[in-house]
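Note that one protein chain of the assembly has been removed; the remaining protein chains are unaltered in position.
First chain written, first letter: the chains are A and B, and each begins at residue 1.
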Amino acid sequence: MIEINGLTFKYPTQAMPVLQNVHLAVEPGTLTLVTGPSGSGKSTLLRCLNGLVPHFSGGEISGTISVYGKDPVSAGPAEMSDLVSFVFQEPEAQFVYDIVEDEIAFALENRGMPREVMAARVDEVCGHLNLTSLRKRPITEISGGEMQRVAIASALATQPKVLILDEPTSQLDPAGAAELLQYVVALKQQLGLTVLIAEHRLDRLLPFADQLIFLPDGGQVLQGVPRAILPKMTQVPPIVRVGKQLGLDPLALSVEEFPAIHVDSVQNEDQPDGPPDEQSLLKIQSLNANLAGQVILDELDLSLARGQVTVLIGPNGAGKTTLLRAIMGLTSSEGERRLDGYDMDTLTLSEVISRVAYLPQNPADLLFADSVEEELRLTLSNHNRQFDSDLIHQHLARFGLADKAARYPRDLSVGERQRTALAAITVQNPDIILLDEPTRGLDYANKRALAAILNDWRRQDKAILVTTQDVEFAAQLADRVILLDAGRVQFQGAPAPAFTQFPAFRTQTAQLFPNTGWYLPRDVRVDRISNV
Amino acid sequence: MTVSATWVAWLVASLILLLSTRNPIYLFVIIILLFILGARQARRKGRHGWVHQNLRFTGTMLILSALINTLFTHTGQTELFVLPDEWLLIGGPFTLESLLYGAVNGLVISALYLLFDVFNLSLSIKQITRLIPHAFRPLTVMTTVSLTFFPAIQERTRHIREAQMIRGNPMEKISDWLPILAPLLVGSLEDALLLSESMTARGFHARNDQPDNRLVLVGLILVVFAAFSGWLLRLFAYPTWISILLYSLGAVVLVVVLATAGKAQHVTSLHQDDWRRQDELAFTLLMAAGLGLIVTLVTKLDAGFSYTPFPRLDLPEVTLIGLCLSLIPGIPLLFKHHD
Partner (left out) sequence: MRFKFQGLIVNIIVFTLGILSLLAPFMLPQARNSDFSNASFPIIVSLIIILCVLLTLFEIQSAGLDNKMVAFLGVLIALNAGLRFLENAIPGPAGLSPTFFLIIIVGYSFGGRMGFLMGAMTMFVSGLITGGVGPWLPGQMITAGWVGQSAGLLHASLKGSRWQGKPAEIVVLAIFGGFWGLLYGAIMNLWFWPFLAGASGQTWLQNASLAENIGRYSAYYVATSLIWDVTRAVGNILIISLMSRAVLKIFTRFDRRFSFQVNQEQTQ
């Protein structure tokens, strides 16, 4: 039993409390989903339950917290670790050891547990999380999803009663995320754990959540069964939006729960399959790339046209990043790359980057200056362009950073940092913009801001290529879609068939209304539906 | 022979041997044995070119050492040639004895280097890390963290470098390091914050407010003093037994103090070396050989260990005992190395 009463907490560096007078209760053996926009205090709230807040963070705390009768504020994180285990957002950054089983044993070593008992415990949790075959593997050789499983195993080795996961899937691909959450749900049943998960994406967990806690950006915290809370939230998964549109009561939380619906005659308007090739600004033909003897890109054709957003979707390891790097000439490849008719093999890197901007997966890699404005100025000077203060401010305004020009980029939020990086790579006004996984780790609000930027660029007649694993985001934006699998183009063309016909890439709306060609909540035509 | 303890025993026994002999014949035997052993261990680790690389090193050391000694030391009877005395430091007769003395020095240095190189080849980084006493648990964890993050940081550095290049940074001047170093630092520090949370949440606490800490510190100070004064007394030719007494006293205090402080840390380790019959045998053999060596040294048995070309050139003498003891570094060759 977890009870929180009148909890208020303020970080030492902030003026306003991030949590204000929060009251919560969590029953043992339940799964609680904690959601809310970035910066609303989800992580802080969860960290209050094992004493990391305030013992680790500093700050001022008031109110009472009771976790199975223990007060984390007076007990501290070390003592709470017997009761509460914690899994963090970044899979790579939470490991002490570089071998799976060593990492799992870390918490047990800290307790001075006898070796035989420790070995037995490690066996047991490895069994629960299906890690037995990975025990001796180096952490660097396993996937992100497997890393998070190791983190869970490591957290569960001490046999705690509560398992807390702080956005455990934000860095994972959809398949890895779905698999990880399955493990969590199964563990809850098997071990009778009390589970609390913070997540941006609700769709996968809603069917399993006993309780939903919504922390809005300021305002009252909502708590209750998902069906009671969802109607009060603005950002909800497509299935809930469609359910609301149709006035379903009770709301369906999974595709299986969704009532059978008959849709009257839908004519599939055939959309034109992109522009003719002559107009394309960037043209790639039969591109091949190998890495360490493995074929990464296989006879790949691609063209980007002005004023179009092309979305590149595919699972991890499909070759998306390699494709972008090959286009930029950062990795060796064979085939023809033409930029506005010029053979890119004959262009220098600086000639390429003056026309093609590339946002790598981790935008923080780009930022090092003292202020946002300075970042832009540095890019201009790298391109030997004149510094023009007005131009820079106009440019920043487009990214919603007008008031952030003087800020230290590293102090900004994740979304703002990403937009700073975007501003910094596009200030020289390139024609083509390539973005690698820009949606990773973003909440709804930041994804919306990103979509607005992409739309703005489309209006400016730029050619845009975005890789993403977020099918819903892709569906909202795409003019053209390329489905990539194992280095091969599976499909290239208009969005509708891409998001309705390929099981792995079907949007939630497409799953609800098969054979209609609808793939976004906005496509759903209530007037065509007869038997609700 | 895989167990850390056997390799440590090997290292210590071989080190004592190396430090007590200046007989070039023995040194040759030792170096050849180390080369054979090193070649085997390097092959196991896939380190090609190890033999070649170290042959070159040994050769260079030999020549360099001989040359430097000849340049600076001008005693000896067999003069090779003479430089004018006015030449600062290097002026004077160049003698064959100095040359030989320097060459023997080179042999000792090469053997020492080889010895530790083979040791590094034979134990994994993990095994070496596990040799750090439990008393230094926070530092062991720090080391482990470094080793775990090392490849990730290498990888991140490559990413950042690429990111800066496609932003138009030409990467030509030293000041172009900053665009790499700054994001690297900030990213790493953010990782460090998360990591320390993750360690804290799993019951690790570096701060140890043990009441015994003071005692441990005093003990360690005593150990340092014991080692230092034992050495100093020996340097100024006081009776050897005083030094030996001080050394042993220091060793005992060190063991007691580290054991106490280690116990206070309340940690255990998942891993334990897997002792096979071979390891037990190897360990016993090494201990016996080491003991034999020490007895030989203490009783001043004539093993032909000491050799000097001064004041006049002689052939080094070889005894059966000395030759047998020179084989100590080769003991691991008798055993297989399991993984």
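Convention: contacts are C-beta pairs under 8 Å (C-beta built on N, C-alpha and C of every residue); 3 or more make two chains touch, one makes a residue touch a chain.
Since this is a predicted model, take the numbers as computed values, not measurements.
Of the chains displayed, those contacted by the omitted chain across the entire assembly are A, B. Within the set B:Ala5, B:Ile25, B:Ala39 or B:Leu220, the residue that contacts the chain not displayed is B:Leu220. Within the full complex, the residue among B:Ile63, B:Leu181 or B:Leu333 touching the omitted chain is B:Leu181. Of the candidate positions B:Pro138, B:Gly292 or B:Gly330, contact with the hidden chain is made by B:Pro138. Considering B:Ala5, B:Ile36, B:Leu96 or B:Ile109, the position touching the chain not shown turns out to be B:Ile109 (whole complex).
Interface residues of chain A with the unshown chain, by the touch rule above, are 12-13, 54-64, 73-74, 368, 370, 408, 410-411. Interface residues of chain B with the unshown chain, by the touch rule above, are 15, 18-20, 22, 64-65, 68-69, 72-75, 88-90, 98, 101-102, 105, 108-109, 112-113, 116-117, 119-121, 125, 128-129, 135-136, 138-139, 141-150, 152-154, 157-158, 161, 171-178, 180-182, 184-186, 188-189, 191-193, 195-196, 199-200, 204-208, 210, 213-214, 216-217, 220-221, 223-225, 227-228, 231, 234-237, 254, 261, 306, 308, 310.
Heads up, the rule we're going with is that only the chains that are shown with their structure count from here on.
Here the CA centre of chain A is 48 Å from the CA centre of chain B.
Partner chain A is touched in their complex by these residues of chain B: 126, 141, 144-145, 147-148, 151-152, 156, 159-160, 162-170, 178-179, 181-183, 186-187, 190-191, 194-205, 265-272. For chain A in complex with chain B, the touching residues are 47, 50, 52, 55-56, 77-78, 81-82, 84-86, 88-90, 92-99, 101-102, 105-115, 118-119, 122, 139-140, 151, 154-155, 158, 325, 328, 330, 349-350, 353-354, 358, 360-362, 364-368, 378-379, 382-383, 410, 424-425, 428.
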